[in-house]
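Just passing along the structure, written as structure tokens.
What you see is the complex with one protein chain gone and the rest in place.
For reference, chains read A, B and C in written order, and residue numbers begin at 1 within each chain.
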Amino acid sequence: MSTVAVEAPSLPEVHYLNADYGWRSWLFTTDHKRIAWLYLFSITFMFAIGGLAATLMRLNLVEPSGLLFEPASYDKLFTAHGLVMIFFFLTQSIPTVLGNFLIPIMIGARDVAFPKLNLLSWYIYVLGATIFIISLVTGGIDTGWTLYTPLSTTYANTNVLSATVGIFITGFSSILTGLNFMVTIHKMRAPGMTWFRLPLFIWAMYATSVIFVLAMPVIAITLALIALERIWHVGIFDPGLGGDPILFQHLFWFFGHPEVYILILPSMGVISELVAAGCRKRIFGYSFVAFSSVAIAAISFMVWGHHMFLTGQSVYAGLVFSALSFAVAIPSAVKVFNWTATMHKASVSYDTPMLYAIGFIGLFTIGGLTGLFLASMGADVHLHDTYFVVAHFHYVMVGGAIMGYMGGLHLWWPKMTGKLYPEAWARFACLLVFVGFNLTFGPQFILGYVGMPRRYAVYPAEFQVLNVMSSAGASILAVGYVIPLIYFAWSVFKGPIAGPNPWGAKGLEWTIASPPPTHNFHETPIVTEEAYAYEPEAAHVG
Amino acid sequence: MALLFFPIHPPQASSIAVEWDYFFYVLTAITVFFSALIFGLVFYFAIKYRRKEKDEVPPQNEGNLPLELAWTIIPAGICVVLFVWSSVLFIKTQRPPANATEVFVVAKQWMWKVQHPEGPREINQLHVPVGEPVKLTMTSEDVIHDFGVPAFRVKKDVVPGIYSTEWFTPTEVGEYHLFCDQYCGTGHSHMVGTIVVMKPDDYEHWLASQMNVQPMAERGQRLFGQLGCNTCHGEGAKTPGPPLQGLYGTEVKLQNGQTVTADDEYLRNAVLGPQGVAGYPTLMPTFQGQVNEEEVLQLIAYIKSLGPPEERKVAKQ
Amino acid sequence: MFEHVHVHPKFFYVKVFLALIFLTALTTAVAYVDLGYFNTVAALVIAVVKASLVVLFFMHLKEQEGMTRVVIVAAVLWLAVFIVITLSDRFTRHWVPSNGPWEGSAITAPQSE
Partner (left out) sequence: MSAEAQSATLVAEQFEDLEQQKSADTFGMWLFLVTEVLFFGGLFCGYCLYRNVYPEAFEAGSHLLKVTYGAFYTVLLICSSLTMALGVRAAQLRLKTSLTVYLILTWIMGAAFVFIKLRYEWYGDYLEGLVPGVHFAPHGENLEIIHHFHALLPHVSLFFLFYFCMTGLHALHMVVGVGLLTTLLIFTQQGKNTQGNYYWVEMVGLYWHFVDIVWIFLFPLLYLIGGRYV
């Protein structure tokens, strides 16, 4: 039953955006949809900071001797880029914006389980981000986002302390968000909404929340230990006092590797939705895709040592980590194959969300496969800490996570605002992102293979051509990210009215008005069918 | 390979590099194959099954169990093969041959300090003869560094408080990049050097041309005297400490009942933070702060020079 | 609404309490006897028993729904994985892998100098 609007749609008279006015109605709101907006604004701001740092870095690398900065400043730039993007943008991006907005609606609830806690999470995030930004503008931090000891505890003389305090605080925002989502998904589902009727986005968000709850506390205590060591020099990571610097890496990566799945899993969930909506088809092998999310979350906790093959970690521990790292590739492969199979004999739309989904599937495949190089200990001996690693995780984080986030924003923007964005501009921006992205990070695979180490402010002259290509790509990529900012803002005021279901997609969120009313549903919905229950034309006509 | 304006291939200058590249090519082939497959299918489906009418809904299907199993098991099989292959390769890189020439590396912010047992010392340079395995024993004075040589396809973190080892057999004469691959602070990108691989004759010539060299063991012996180690560990010392002749490589019984092998790492710990050896009073003070990492290595070289474990006889200097 | 909640008699809690006090005395006493390695084992086993008593009876885990139990087991399991693997690295760090059957003499040179 496709309900593509025929008559001119109109906005509902009362919806969550106009139910109340004034800054109080936003800053003290407990409506999950408004909290999603609060996050959207704050993380876009952080993305701008992280993006600016990236732009300056790429600009600097145009010259082998550094175009703009001394190494000291360059080091602060890449540290700021990494920390901002990981802890203040990607971790929040899909969960707090799309997750907050959609989870209650998709499961047929009025709100998340703990709306006040939800708002509190945002305030904690803002507090942490503010402290972090202050530490950046008052001198920055130059340890790399991995904060390896003893560099971060003893030798760095930048604002390590205030930056770690900022991240520490933000971590609690994520813990509370994860807890909130888990309880919501468990306890707030509408009648009839069984686990296997849930949209795959919910499965992915659930897996992500599990990681939030289990991994984030560990980074919190680790950062606390860094602070302790820095203030009192107690020796926990200082070999001179009997400490073990590699223990820090264990603690860090026990959090750090699940963290990268926090970044990619939600995006996988979004892609499932985009592919289903863009193909008007049930996702091929629903239960395999659902369980692969859970499998990824579970295995992700046991692979952290593949970041440490060359640190002097035990070869035997390395073997275990390597084997498990290969194992985590399999559920990811299963997802990719299933998305591809979904497109078989489908009705593939060329709307922007589907274009992002197609981009994601390809780029994530490359990102995932190059991960095999780094999961294998033998290949890691040469590729570790080179630009190959940088290229690999950007294919996953940018080509994967951010493509998914952008695609999701485009799919649900009409739902969030009730307005349509200009489709032509959106497709153009998507193309720019795809081209710019590949030009930026493709050459970095070669750079890494040739041997250029990451985090180099200056580099041997023979690497220049590839670096210039990469920087050129980055400028295209930057334009690709600025254009949506402009047309999204435009669409809120001038965009055509979208109607409740502009894509003819399935799912509870498309059954309610756009923008939705404050409590989402006028009556608690009763779910009687599976997710993506598209009905073929024949049935429709008959 | 200078077909393009930029290098696409690092020099292949060690025995491991050949094997490594072979593995890398296979991985690359797998990556290209699957990426092309997925891209190809996605684009093909996107074009062939494009939406033709605005409210078209395609026929639905649930999935296909054999297909699901196929694309679970085939990648798993590939992963198993790759895992075994890569692990074998890795273990080779981790176990230096016994006849390797030893070179000692101490990293500090931001330079590489190299000592050859024969005496020459270098900074940010390492001269080695072609065709002979070289084993590096490395440690750091401050933060974690990483000794990486792209042309040899080897690298290893250099961690303070630990001796890490790395080995390679250079196969091509030439000069190659040495990079610090682990971010180590402001001067990270300046912590680079050159590995000079020379013909054996040239290498001998180079060794001979180094002026005023004193072998590491001799330096160690001088330090041994200066630090007063003789007082307890020397011959006929009044307050006897454990004798050091022929100690290297033997088993040592500690006061806590454990037995450890007297290797480089044990000796380093014994100098910097002595543990009681069974049968002797624990009088030895710590030398932490009095000797730097290079000097510790010289002391170890001296103790090592006092004879191999088999012959427990006094090596008279 | 809450009428069907199961209320335990006071003595139920007092029994658990007495068991906990007894185990505390036991663990303290055992610590004064030199059992070598077994001291650690005994202390940990007693601690686990005490913790289980608290979780099962004071915290009513026995009466919680299945999912809560899964969550608790998962947390403990995760912590165990974390600690065990981290320790396994530290204590096998000095093991050098022995020759494998796959190795020719090309790589590993003769073991004598």
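The rule we apply is simple: a residue touches a chain if its C-beta (ideal position, glycine included) is under 8 Å from a C-beta of that chain, and two chains touch if they have at least 3 such contacts.
Quick caveat: nothing in here was measured; it's all calculated off a predicted structure.
Just so you know, the chain we are not showing touches A, B, C across the whole complex. Interface note for the absent chain: among A:17, A:141 or A:216, the touching residue is A:216.
Of A:169, A:182 or A:372, it is A:182 that touches the chain left out of the display. Of the listed residues A:45, A:69 or A:114, the one in contact with the hidden chain in the full complex is A:114. Take subunit B: the residues that touch the chain left off the picture are 256, 273-276, 282, 284, 286. Although one chain is hidden here, its contacts on subunit C can still be listed: residues 1-2, 5, 7-8, 10, 13-14, 16-17, 20-21, 24, 27-28, 31-34, 39-40, 43-44, 46-47, 50-51, 54-55, 57-59, 64-65, 67-68, 71-72, 74-76, 78-79, 82-83, 86-87, 90-91.
In the full complex, subunit A makes contact with the omitted chain through residues 104, 109-115, 175, 179-180, 182-183, 186-188, 213-218, 220-222, 225, 228, 232-236, 241-244, 247, 250-251, 519, 524.
Everything that follows uses one rule, which is that only the chains that are shown with their structure count from here on.
The pair of chains sharing the greatest count of C-beta contacts is A-B.
Separating the centre of subunit B from that of subunit C, both taken as means of CA atoms, is a distance of 36 Å. Within subunit A, the positions touching two or more other chains are listed as 244, 246, 312, 315. In subunit B, 88, 91, 94 are the positions where the chain touches two or more neighbouring chains simultaneously.
Chain contact summary for the complex, subunit C toward subunit A: residues 67, 74-75, 78, 81-82, 85-86, 88-93, 95-97.
Against subunit B, the residues of subunit A that register as touching in their complex are 2, 4, 71-72, 75, 142-144, 146, 148, 150-151, 154-156, 239-240, 242, 244-246, 279-282, 284-288, 309-312, 315, 318-319, 322-323, 326-327, 329-330, 333-334, 336-338, 340-341, 343-350, 358, 361-362, 365-366, 369-370, 372-373, 376-382, 384-386, 446, 449-451, 453-460, 462-466, 504, 534-537, 540.
By the touch criterion given at the top, residues 186, 214, 218, 244, 246-247, 250, 254, 301-302, 305, 308, 312-317, 320-321 of subunit A touch subunit C in their complex.
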